[in-house]
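Every protein chain of the complex appears in place save one, which is left out.
In order of appearance the chains are A and B, and numbering begins at 1 in each one.
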Amino acid sequence: MATQIVMPQLGESVIEGKVSRWLKQEGDAVKQYEPILEVETDKVTTEVTAADSGTLLQILVAEGLVVKAGTPLAVIGQPGEAVPVGAGLVPTQTGHAVAAPQMATVGAGLVSAQAAAPRVSPVVAKIAAEYNVDVSQVHGTSEGGRVTKKDILAFVENQSQVAGRKEELPPWEQPGTGDLFKPTEEVYAPTPAAVPQPSTLHAPPSTALPGDELMPLSSMRRSIGEHMVRSKTVSPHVTTVFEVDMSRVVAHREANKAAFERDGARLTFTPYFVAASVVALKAYPQVNSSFTDEGLLLHKQINIGVAVSLGEEGLIVPVIKGADGMSLLGLAREVSDLAERARNKQLKPDDVVGSTFTITNHGISGSLFATPIINQPNVGILGVGAIQKRVVVLGDAIAIRPMVYIGLTFDHRVLDGASADWFVAKIKEALEKWA
Amino acid sequence: MTTTSLAAETDISAGITPDRLLDMYYKMLLSRRLDERMWVLHRQGKIAFHISGLGQEGAQVGAAFALKPGFDFVHPYYRDMALVISLGVTPRELMLAVYGKQGEPSSGARQMPAHYGSRKLNIVSGSSPVATQVPQAAGIAFGELYKRKVGLAAPDAELPVVLTCLGEGSTSQGDFHEALTWAGVYKLPLVVMVENNLYAISVPINKQSAVTDVADRACAYGVVGVSVDGNDCVATYTVMKEAVERARSGGGTTLLEAKTYRPVPHSSDDDDRSYRTREEVEGWKKKDPILRAQVFLMEQGILNERLSQEYDERIAAEVDDANKFAEEQPSPEVEWGMGPVYA
Partner (left out) sequence: MAEMTLIDAIRQAMDEELARDKRVFIVGEDVGPRGGVFRATMGLHAKYGGDRVVDSPLAELSIIAIGIGAALDGLHPICEIQFADFIHPAFNQIVNEAAKLTYRSGGTWNVPMTIRAPYGGGISGGLYHSQSLEALFAHVPGLKIVIPSNPYDAKGLLKSAVREPNPVLFFEPKKGYRLIKGDVPDGDYTVPIGPAKVTREGADLSVFTYGMMHFYCLQAAEEVAKEDVSVEVVDLRTILPVDKQTILESVKKTSKALIVHEDTLTMGYGAEVAAIIAGEALEYLDGPVMRLGGPDVPAVPFSHPLQDWFMPNPKKIAEAIRKLARY
């Protein structure tokens, strides 16, 4: 089965790269781990190696072109294998179907351009002679794949950059950065995005005004940004809001706070929302799921992510694993332990993965209701607002009750208004009937 | 070929059969290809760290072949990949170490890679502070002599030899000096092999020592000092064999200096452009130990194109297998960080 080679993400903030040189031609045999092309950014030049052995069936992106990380660059397969173009193309290692972008037709254009002798205009011939360029190696952008003056100048420019570097040096002959040890987060290459993404943090043209100060983005801020953009791109977000009477919860908390304290747990309102969510998730298991192209993946475990603010630095979402197996006391302990460790930067990598549903308590900072962004790959996020005493109407009488707005922001691919509302209604019921 | 082949006076009838020579060649090349693959993996961002033994395979394999694996003791240092491969450490085990995966045998991935250790192969677990292994190795040698003196072992039971290796930079540490002091006084069954590759990270040997030939320091301790071309695996084997005989027969310690070179940077993120020239590196590449071994074996009719090709293919397969294996292993459970603190 044909597999693709895609443009790697060459650095944490690097979302595109230039195909600087193909080391293999179409029709060449390639071996797993063999370098097949060189790619370049302004920071790093690296070889891209073949993930599998086979034959390089098709080059999709020509030298000199800059493409986004995740863009298919070539197809490797068995000789003579048909290379499907378009939605049927199977990407490497991602499990998501990727429609081959327009590059495929460009690639096809390149193949035919190489098959026939190219039409060379006088100026192109002159430049080719001057720089000793084989025009058939140059990618033509004009009609029918003709090499234009611009094309050959770009090629020459690229070649001189390539020649300026050392030719094909193996990694042990290319020096490193010189810092023998770096923070671990910078040491491993980030895994390329599961679905090729449009430019995420690509800044629009400069909006700088005199006197502006540029505050560099921390890596936490960048990665929050990337996650948020991606989440919005992937899931159609809809929010439904309910109002909940928290009287019984408030009373329960007052009555039990001291006892919980003695057992080593600070009893805030969060454990109640977690417990109520668990009830609702059990009743409506399709909310405890993740969307995949093959179908809705219903999770057996109920792992609740609880967003913790880290002040100006950002936020992090530690996960209560197996929340359905915990009593209120257990949840209270877990919540305060995770929050504490989050603030002291003592969370382990395992603590922040594996959530099946997320709760964000935006009410802590005063917000009444909000429309948070789904924590992928969940299909819903519960936003909890500030608990405020409000005047409500009970029967025909006016009463004062502690009320809270809870909003479910959900993925409309999975839930509709009705099913989302049933879910939230269940949470409301669990809270309002708390005993 | 412009390469220098192995010592003309190499007597291949003096104990090294053609089969063993081929085995030495295979092990050097296997180590080399594994080493190269680890550099690639680091540049791909798949492993955090690699410290290479590239270029020093001749000295290490030559020395290892003169030992009895699992009987003699070895307390190596971090460049000794070819040495430990020759003793029986497998490519899969080495790959587990660079990936830091569960099941890594030296340390359960608690240590950085290249911190070798194996109870069954008598490879003592090593650390990062340099030269600490040398007096410990002396201690093991002392222990083995002790056992025979007090009746814990038969007095004529064959004496295990302890080999410890270090770079020439580490000979500046007090540990080296104190170890050799004991070695001389007690005539320990010890071989201290200094793999003199001319650089301690960036510091060249002339800033490390006023003595150019490390072996010359031996007389200060009353031990035997020998220098050898470390890029000649057969010559190294020969002097190592003599040192082992000397140790086993009660003749005491040898300070064995294997002269070699480090054509690669100190470790995966070092930048060696700031402290040496490309010309120097290129010059030494011509004396590469594997290249020289290949030429020698071909001249002797022991190796031919077909066999060489076969080795290349087998080695490539072993490297790929080890790589794939390690990549697929899980990371260690977090609980592994908790202990064992005490035995």
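The working rule: a residue touches a chain if its C-beta (ideal position, glycine included) is under 8 Å from a C-beta of that chain, and two chains touch if they have at least 3 such contacts.
Model, not experiment: these values are computed from the prediction.
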| request: May I ask you to name the displayed chains that the omitted chain touches in the full complex? | output: B
| Contact residue for the chain not shown (choose from B:81, B:94, B:114 or B:137) | B:137
| remark: Of B:36, B:178, B:216 or B:242, the residue touching the omitted chain is B:178
| field | Candidates B:68, B:149 or B:207 - the one touching the absent chain | value | B:149
| task | For the chain that's not shown, point to the residue among B:155, B:301 or B:340 touching it. | result | B:340
| request: Determine and list the chain B residues touching the chain excluded from the picture. | output: 73, 105-108, 110-111, 115, 117-119, 124-125, 127, 129, 132, 135-144, 146-147, 149-152, 174-175, 178-179, 181-182, 185, 339-343
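In this text, only the chains that are shown with their structure count from here on.
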| query | What whole-Å value do you get for the distance between chain A and chain B if each is reduced to the mean of its CA atoms? | reply | 44
| note | Residue positions on chain A within touch of chain B in the complex are 32-33, 46, 49, 170-182, 184, 187-190, 348, 350
| task | Show which residues of chain B lie in contact with chain A when the two form their complex. | result | 35-37, 39-40, 42-46, 48-49, 52, 54, 264-274, 320, 323, 334
